[in-house]
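Complex shown without one protein chain; remaining protein chains in place.
== chain A ==
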Amino acid sequence: MAYFLQLVFAGAAQGCIYALIGLGFSIIFKASQVINFAQGELLLVGTYVVASAVLNWHLPFLLALPLGLLVTIVIGLLFERLVLRRMIGRPPFTVLMITIGLDIILRTLVIVGWGSRTIPAATPFAITSGFNVAGVHLGSSDLWTLGVTVVLCAALYYFFRHTRYGLAMRATALDQEAALAMGIDVRNVYALAWGLAAAITTLGGVLLAIDSLAIDPNFGNAALVAFPAIILGGLDSVSGAVVGGVIIGLTSVLTAGYESRLPAVVGTGLHEVTPYLIMILILMIRPYGLFGSRKVERV
């Protein structure tokens, strides 16, 4: 039982990280209908900045973290302001290719700036910090990941429901032209979405790096694992990204924990495909994902 609970705890923590990364995808897509393929590299840049701030510039972790967030927010805002704003009305495929371009540029900048070697990640915790309950180790970093995700989700809920900018974002997502007619500055909404997404994704990356201990320029690939989470949750659904992330995290870790008990033909590497199997299964039943908006067109 302790074994199972340990996996559930690890899976939930892992799922929260996917949820945070997925939230970044969803917020941008919801606001601007753009799938940002540079999300992984925003995470990479933020994590490297935090690591450098702690290890090279000797800043406390609690100062380094906002610095990392600030850097990625600025990158997100600049990209939105200087590039994407000029692409409004262009085909989605063009915009998608531009985000891939940003992805490559950011990764190259990291390699040029920090080199391609493995470097230590910034962590505020000792490896063993945490406590044991009934044979299950509850690590500090995992507990913080769970806590941060819950608090962030509550904050986002409040933001979207009860603040002026949150309502503006929801209105823009619902109908851009109607939002414009109501006096909402859609450009500001886009900028806000990019800044918010960059910050949340970076937070996910920093929490992931705390567990990894070391990072390298491939670290941004973590965003790819979050992708099935947002698809099955519903690409335009913020709550879907969270639920999808937790489902993917749990199934992936639980499958990895039990796959060796299956015959080798089926079991080896099963956890690698489980997220995609679940995604396909859910999409077959609900083509717009668990919480995605169903598009109705009048013909």
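Everything that follows uses one rule, which is that contacts are C-beta pairs under 8 Å (C-beta built on N, C-alpha and C of every residue); 3 or more make two chains touch, one makes a residue touch a chain; residues count from 1.
Convention: contacts and distances are computed from a predicted model.
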Omitted chain, identified by the protein name its UniProt record gives, among "Exporter of polyketide antibiotics", "Sulfur carrier protein ThiS", "Leucine-binding protein domain-containing protein" or "Glutaredoxin": "Leucine-binding protein domain-containing protein"
Touching residue (missing chain; options A:Ile27, A:Ile73, A:Ile119 or A:Met279): A:Ile119
Identified contact with the non-displayed chain, of A:Pro66, A:Gly130 or A:Gly166: A:Gly130
Contact partner of the left-out chain, one of A:Ala38, A:Ala53, A:Val206 or A:Ala222: A:Ala222
Among A:Val148, A:Ala256 or A:Leu283, residue touching the chain not depicted: A:Ala256
Footprint left on chain A by the chain that the document does not show: 3, 6-7, 10-11, 13-14, 108, 111, 115-121, 123, 126-128, 130, 137, 139, 208, 211-219, 221-222, 224-225, 253-257, 260, 268-269, 271-272
